[in-house]
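One structure below.
Omission of a single protein chain aside, the complex is shown with its protein chains in their original locations.
Presenting subunit A:
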Amino acid sequence: MTDQAYNFAYLDEQTKRMIRRAILKGLAVPGYQVPFASREMPMPYGWGTGGVQVTAACLTPEDVLKVIDQGADDTTNAVSIRKFFQRTAGVRVTESTGEASVIQTRHRIPEAPLREGQILVYQVPIPEPLRFLEPREAETRKMHELEEYGLMHVKLYEDIARHGEIATSYAYPVKVEGRYVMDPSPIPKFDNPKLGDCPAIQLFGAGREQRIYAVPPYTQVVSLDFDDHPFVASKAPHDCDLCGADESYLDEVIIDDAGGRMFVCSDTDFCAGRQAAGHRGRLSPAEVV
């Protein structure tokens, strides 16, 4: 039920209009961080205030919304944001990636391939990929303007010098359409190859930092690397213990005090779908005959 005290999807129309303009500009200049007047949202910073505002600006009453947090549909962040939009927008919600028209995500890209017409909204804590190397905002803007991205490789150089390989495993920097270097939000680098040439629209919202950026469909997105240390999309070298999938990104779960652990798909919808289709993993419960 829509809570009648609020406008559709919580934000007032002028605010949504302002956010949509930022989104359109972001789509027109892929990877460029567009400043926008981020609003206070009824949830703390760090919980996805940027993503929520972008989702609110995109939603129509016909949309079907899916919200995931680290791939899961049933964690606090996902549940509370989903309930928020159920209450303020009255849109249909789903856990199925295929059914959803708008997917708000925290730190994952769903395993199931996305299609045209879908919108993937990322929650971004720190939109500036150069921030930890260059703390001055005026300077990083200048570096983006002049395409001075050598510093990004200094970070990768440090990784190899210290760990023998590029140890950055999430928020791995990418170059969009050969122009802007972009922080893909803290998704695992396993997901980086899915950013490029994706049929869906990808929008990134950073509420506290007041930035929106976007990757339009079928855009070239390249993960930065060295000629002699190429980018590798890594994952835990295991199969899912519940559905047996060997190509999905896995969470490691400690299950007892004796060092026991299991690996399960981080994408709960993907895993449940496979289990329903009869796939079994190492720790699946015994088949009921």
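Everything below uses one rule, namely that contacts are C-beta pairs under 8 Å (C-beta built on N, C-alpha and C of every residue); 3 or more make two chains touch, one makes a residue touch a chain; residues count from 1.
The criterion applied here is as follows: contacts and distances are computed from a predicted model.
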* Structure fact -> UniProt lists the protein of the undisplayed chain, choosing from "C4-dicarboxylate ABC transporter", "NADH-quinone oxidoreductase subunit C", "Phosphonate C-P lyase system protein PhnK" or "Cytochrome ubiquinol oxidase subunit I", as "Phosphonate C-P lyase system protein PhnK"
* Any idea which of A:87, A:115, A:153 or A:261 touches the chain not displayed? -> A:153
* To do: From the listed residues A:40, A:62, A:227 or A:257, report the one that touches the chain absent from this view.
  => A:227
* To do: Over the whole complex, note the residues of subunit A touching the chain we left out.
  => 133, 146, 148, 150-151, 153-154, 157-158, 160-162, 226-229
